[in-house]
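Report on the structure given below.
Excluded from the complex is one protein chain; the other protein chains are retained at their positions.
The first chain written gets the first letter, and so on, giving A and B; residue counts start at 1 in each chain.
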Amino acid sequence: MLAFIVQRLGQAILVMLVVAFVSFSLFQFVGDPINNMVGQETTVAQREALRERLGLNDPVPLQFVKWVANAAQGEFGLSYRMGKPVNELIAQRLPATLELVFLSAILALVIGVPMGVYTGLHRHSWLSRAFLTVSLIGISLPTFLIGILMILIFGVWLGWLPTFGRGGTVALGFWQTSFLTLQGWSHIVMPAFTLALFQLTLIMRLVRAEMLEVLRTDYIKFARARGLRNRAINFGHALKNTLVPVITIMGLQIGALLAFSIITETVFQWPGMGLLIIQAIQFVDIPIMSSYLVLVALFFVVINLTVDLLYYAVDPRLRVERRVAAV
Amino acid sequence: MAGRSRRPVLEVRHLEVEFPTRRGRLVAVDDVSFHIEEGEVLGVVGESGAGKSLTGAAIIGLLEPPGRIAKGEVLLDGERIDHLPYDRMRRLRGNRIGMVFQDPLTSLNPLYTVGRQLVETILTHDDLSAGAARQRAIDLLAEVGIPSPAQRIDQYPHQFSGGMRQRVVIALALCANPRVVIADEPTTALDVSIQAQIIKVLKRLCEEHGAAVMLITHDMGVIAETADRVAVMYAGRIAEVGPVREVIRNAKHPYTHGLMGSIPMIGHDMERLVQIEGTMPRLTEIPSGCPFHPRCPHAFGRCPRERPELMSVDRSQVACWLHADARLQSNSR
Partner (left out) sequence: MPSTRACGWSGGSRRSDAVAIRAIGTEQIRPGVGARIVDGFRRFLDGDVFYSFRRSPVTIVASVVTLLLFVAALFAPWLAPYNTYDVASLNLIDAFRPPAWADSGDPAFLLGTDDQGRDVLSSIMFGLRISLLVGFASVVLAALFGTLLGLLSGYVGGALDSLIMRIADVQLTFPAILIALLIDGIVGSMLAPAARRDFKIYVLIFAIAASLWVNFARTVRGSTMVEKNKEYVQAAKVIGVHPALIMLRHVLPNVLGPVLVIATLSLAIAVLTEATLSFLGVGVPVTRPSLGTLIRIGNDFLFSGEWWMTIFPGVALVALVLAVNLLGDWLRDALNPKLR
């Protein structure tokens, strides 16, 4: 077990280093960073001074090391487009994204898992077929289209909900939250549902597929042959065996939610990280792009490590001996 | 031999199992009849695909759809159990009919301890306290020969070796004291060295619990060691059924004869192993008349035309036209 953790940790660090290298290299490719930061009137001498001050004349490996050291402390430099320090921008935007992702995750789980269990147990009922049809449409509808439709229906035509932004937020220390006011909730509801919908259908289909697979196994057959009640079979055996791999996949779902939050934020003009990175890509704002890359990589690496550990905690087979990854 | 006056524990009469497919109706088990007396071990032997497992599944009511029992009856202690409503059948399973499957690795839920699975089964059929159920589970584990049962009861299936796991499976199948145990290839997935042990355990436990056994296998050696009577199946039908010694030494159906000849036996001088030409027909291409006739060295005029029923010859029953004449001759004396 320890060997496994050490190996995964090593892999994580390796990934982070590679990502850091890529992030750092971005700066090398896009021309002179000095030009992006100063106006046209600055003299050559001033530029040289700035270059020296920023350490841009040092050999590249040294720059890399310095950059990594800075990054580890959260120091990412100044945004080209907005001139403000990157970490300030991130700190400002992160709560918005995190709250959105959190609410969506809960929605997707609370609705998706029971639907999946139901359609797995009652394969041929009309309700199952209805759910499946809706889910198929759900994964064919791109998130942005869902957002647009929701805005159209609930915002423009019915006028029930606000269509952009976060509305009023309440400050909890440095964290701006939407959850404490009705206005905040009215703003977060549509984006959260939009974001959740895609994941919800995925979770539903996943749980269903897993459930069907489990119901076909020999141990379920043997359980029936022993005369166990349906309830015991479905909810005692089948459900537990279904949820074990599913629970661990939920962790990866959070990652997917983060990715799709970019789209949702764009549609609803939600002032989070997603909007930041899109604007950064459009304007080739390297500091933001590179810091986003590093942060996102860190986020995913941590999630995956947690998921791996969760697998260990939940599946007794892994606890005793090291499991070779299945094909 | 069990007394003939007592009713057999399990009786199968003219059982037919069919599979509707787009190519038509496939009959996988065709007019199969046999019975098992109380405490007796009936071996059911035949090649892969002969219909043995399906017969077992049909008896315990676990046929996978679209398979269904088209005709025939299954009687347990004289009462019909085919086509029972689901819940009544469920109560019989484990309680009056038990089943042991082939692969012990996949028969046990890997996420629950062995004890939990045992206790759950015990409590489903018997009204015991949790403590009593646990004790019964520990006793069962001791019975099947698991060392240190009080500790091992809380272990997970993957912590047992293959042979130990199958012992646990046997314990599970017998924990509610069924009258009949259907063992479907119980040793096929195990190491050769362990097979004999497990068969002994199975036989011993069934004797001690008074359960009859329907032992399904393709392995004649196991049958020779363990069974009282044996039924030989071919292409979904029974070719021959009778006492084990009789069938082995004095095989009456040409197919059985071929099977016996294909077993290498120590102490017997044989020039070469008999190999039966050809293969067992697929369900879609079952020959007319006697299904074995294309491969039979003794086939004659009647064989491709009419399907033989089981006829009594000596102490066995055979489905072969060769013996119809013999019976006529003996009847005419």
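Heads up, the rule we're going with is that a residue touches a chain if its C-beta (ideal position, glycine included) is under 8 Å from a C-beta of that chain, and two chains touch if they have at least 3 such contacts.
Everything numeric here is computed off the predicted structure, so don't read it as measured data.
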Item checked: Which residue of B:L259, B:L283 or B:V313 touches the chain not shown here -> B:L259
Next item on the list: Specify the residue from the set A:L62, A:V110 or A:L145 that touches the hidden chain.
Entry: A:L145
Next item on the list: Could I get the residues of chain A that touch the absent chain, sorted low to high?
Entry: 11, 15, 22, 26, 29-30, 136-137, 139-145, 148-149, 151-152, 156, 163, 252, 255-256, 258-260, 262-263, 266-267, 277-278, 280-282, 284, 286, 289, 293, 296-297, 300-301, 303-304, 325, 327
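As a convention for this text, only the chains that are shown with their structure count from here on.
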Item checked: chain B partner contacts - residues on chain A that touch it in the complex -> 217-219, 221-230, 232, 236-237, 240-241, 244, 315-317, 320
Notebook entry, point to check: In their complex, what parts of chain B are in touch with chain A?
Noted result: 60, 62, 90-95, 98-99, 101, 103, 106-112, 120-121, 124-125, 156, 158-159, 169, 172-173, 176
